[in-house]
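Structure record follows, encoded as structure tokens.
A protein chain is absent from this complex, but the other protein chains hold their places.
Entry: subunit A
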């Protein structure tokens, strides 16, 4: 377990990206240590994560991760199975709270507020940081009620016509309106898999979050449905910050502006997507994207 011990050594502050790049690019030798390389930080971040560790009981799942989420960007998180990218994603809206054995240390700020501070209530937090899951999980209710669920529990509307409007705009933003406008009272589960996932995205944006977390949103979809959802993600970027966990590197390359590579609980490299996929700084990143493992 040499990797583990070296990872435990404190590595913050991380090498500031540009500096590291300039050093690395001169020589062709790749970085091999487990410190984050690349450009994890941005100037005016929406979310700021510093030295985040996640434990399940005694087992450490995430080691010392520091990264920013920019405004109006799609940040892709890639890495082999079990590398902790989904775990980290679920820290960003405290969905890990539902797992009793899970413990998170370090700081995660949303618009400058620590979301793990004892005074922070998870309910408004999750309204600001929405989530779309791997498997489409529409509620067993009508399409209308699925979208209206969030606005209703948060009391966002005064009357029925306002609610109708939210439902319509959300479905339009999710590109689903034309397909379901005539059958809003049908159960959400009657839709196809791709439509269900877009319904879940519409449900998430109905409460106007700032950040949307997507945990492998296309892994249960066929290629055509995937293409539609990817297009949708690109459009949503104009209004939201989006963090996408994905197994498909092609997908990360297509939809994201920045990509983060996770490996065994460490954040190995963060950089502009183009750069990660053409000229990665770290040996592990290169091994992964060239298909040597993972």
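Brief remarks follow.
Operating definition for what follows: a contact is a pair of C-beta atoms (placed from the backbone, for glycine too) under 8 Å apart; a residue touches a chain by one contact, two chains touch by 3 or more; residues count from 1.
In this section, contacts and distances are computed from a predicted model.
Protein name for the hidden chain, per its UniProt entry and selected from "NADH-quinone oxidoreductase subunit H", "Hpr(Ser) kinase/phosphatase", "Phosphate transport system permease protein" or "Cytochrome P450": "Phosphate transport system permease protein".
From the set A:102, A:171, A:204 or A:268, the residue in touch with the chain omitted from the display is A:204, counting the whole complex. Among A:137, A:239 or A:283, the one in contact with the hidden chain is A:137. Among A:106, A:150, A:217 or A:280, only A:150 touches the chain that is left out of the view.
Remark: the residues of subunit A touching the chain excluded from display are 93, 95, 98, 100, 122-127, 130-131, 133, 135, 137-141, 149-150, 153-154, 187, 189, 200, 203-204, 207.
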